[in-house]
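For reference, the structure I am asking about is given below.
With one protein chain held back, the other chains of the complex are shown just where they sit.
Let's turn to subunit A:
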Amino acid sequence: MMAETAQAPKNVKFVITRQDDPQSSSYTEEFDLPYRPGMNVISALMEIQRNPVNAKGDNTVPVCWDSNCLEEVCGACSMVINGKPRQACAALIDNLEQPVRIEPMKTFPVVRDLVIDRSRMFNALKRVKAWIPIDGTYDLGPGPRMPEKKRQWAYELSKCMTCGVCLEACPNVNAKTDFIGPAAISQVRLFNAHPTGEMNAEERLEALMDDGGIDGCGNSQNCVAACPKGIPLTTSIAEINKQTTKHMFKRWLGV
């Protein structure tokens, strides 16, 4: 604390893209906030909420955003920071070039300011049946065991927090296509790898062979570079390419 107070006060400049409601057009507003050691984009937004004054010194409406966990596990705070889609709670100001430019991830419908509607992510999970059906009218007993080696890579896939960064990074996810995006494809690989989930593998593959499915991928491979969880998305996509291709031939040949 001593060291901090001894430091000369400095300011951090923010340029925030705002939007009042889903229909209205966006505009930018600048803010000058006092620097505090360890501050991140969320704490900066909290500061604006506490004292909603913009860089011109005018009173303004606080900027709206979404966040929950504040430790990069829920995905709610995803936004575009200095051109890169990422989690605001993990974006330390010390590591960012200034002015810090903050925009909503416009691949998704903007609700207000930085708040977006990620429903399509969750609808995609429903569409591909990203779960393992085990409910029945009687006890089915224990399922088959998963080999440890497989468990290890499957665990990596299970880290997905449905944040939507990979969709924002993908040049094929846009208003002209209905591409489901990398995240759901990777979840199909996860659930198809599970020894019990495997029993419904074909249902998931067929969901991805439907409109807006895996054929939407154009191999730009931005997703794997952008994913904050380091999920091997392009390996998942290629693996599902393999599974759907096999399934296609199997269906044709009536095997």
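Note that a contact is a pair of C-beta atoms (placed from the backbone, for glycine too) under 8 Å apart; a residue touches a chain by one contact, two chains touch by 3 or more; residues count from 1.
The rule we apply is simple: contacts and distances are computed from a predicted model.
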Of "Phenylalanine--tRNA ligase beta subunit", "FAD assembly factor SdhE", "Succinate dehydrogenase cytochrome b558 subunit" or "Dipeptide ABC transporter ATP-binding protein", the UniProt protein name belonging to the chain not shown is "Succinate dehydrogenase cytochrome b558 subunit"
Residue among A:K56, A:K84 or A:K250 touching the omitted chain: A:K84
One chain isn't shown here. Among A:V53, A:C69, A:L92 or A:M248, which residue touches it? A:M248
In the full complex, which residues of subunit A touch the absent chain? 83-84, 169, 171-172, 174, 176-177, 209-222, 225-226, 232, 234-235, 237-246, 248
